[in-house]
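First the structure, in the form of structure tokens, and then the observations on it.
The complex is shown incomplete by one protein chain, all other protein chains being positioned as in the whole.
Take a look at subunit A:
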Amino acid sequence: MNNAMVIGQYVPGNSVVHRLDPRTKITIIFIFVFVVFLANNVWSYTILTVFALLSMITSRVPLRFVLKGLTPVWFLIIFTFLLHVIITKEGDVVFEIFTFQVYSGGLIQGFAISMRFFLLILVTSLLTLTTTPIEITDAIESMLQPLKKVKFPVHELALMMSISLRFIPTLLQETDKISKAQASRGVDFRTGKLKDRIQAVVPLLVPLFVSAFKRAEELAMAMEARGYQGGEGRTKLRELKFTKLDVGIYILFIFVILGLFFTRN
């Protein structure tokens, strides 16, 4: 538990990517996710890949850390590639393994799709790698403001999100502590029959729920004691700021998209 890596866990830093307004990051990534599907030849893929890699490098998040976070996804990417290679029967036969013929169409298609996949995951994990959960919720709250007109509880939703996000590390820590305490009392979480292992979870879950409920109650009480009464008229400690940097990035991104439209066929 301790050494487990959380995919896209925030890595503190002060790079350009870190300093961008989280709303800018979310917007650009949102658009990126769509335009990835427009790429259909070598040049358009190159443009998108260069953009993604440049962002990654600018963020100064250690590449090793990023790739390690992607470990569970590698399998999916490779699987998609193989699937396409096997199924697609277009173009010329490139080579033959035993009696199985590999077509050029299959290779190209497989490569294109797994590249898409890779780019999507790289860019979205860049968001969480360089943006604190709190910034993300603030951004979402601010971007959902228009929905307030139709009585959608934007503030409450954002509050719920930020509280849950805030308590994820706490809960992980608690899980670690309690599982260690029970392991000391002879519980074996790792080996044994499935039935035994399922039973071994009870001594972990009960204390975890007890403390989660206790925490929730305490938090509610502490918030009320400090005069919290909902979003009306509440100011913010951290104001989101749209800066020249964001304008620059938007302009750059528009060029990327223009480039994409010129190169795709």
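As a convention for this text, a contact is a pair of C-beta atoms (placed from the backbone, for glycine too) under 8 Å apart; a residue touches a chain by one contact, two chains touch by 3 or more; residues count from 1.
One rule holds for everything that comes next: contacts and distances are computed from a predicted model.
Student: For the complex's missing chain, which UniProt name, "Phthalate 4,5-dioxygenase reductase subunit", "Energy-coupling factor transporter ATP-binding protein EcfA2", "Pyruvate ferredoxin oxidoreductase alpha subunit" or "Glutathione-dependent formaldehyde dehydrogenase"?
Tutor: The missing chain's protein name, per its UniProt entry, is "Energy-coupling factor transporter ATP-binding protein EcfA2".
Student: Can you tell me which of A:F65, A:F95 or A:F262 touches the chain that was removed from the display?
Tutor: The one listed residue touching the chain not shown is A:F65.
Student: With respect to the chain omitted from the figure, which of A:G105, A:P133, A:P153 or A:P203 is a touching residue?
Tutor: Of these options, the touching residue for the absent chain is A:P203.
Student: Out of A:P72, A:G186 or A:G227, which touches the unshown chain?
Tutor: Going through A:P72, A:G186 or A:G227 one by one, A:G186 is the residue touching the chain not shown.
Student: Could I get the residues of subunit A that touch the absent chain, sorted low to high?
Tutor: These residues of subunit A touch the chain that is not shown: 2-3, 5, 9, 11, 61-62, 64-65, 68, 174, 177-178, 180-188, 202-203, 206-207, 210-211.
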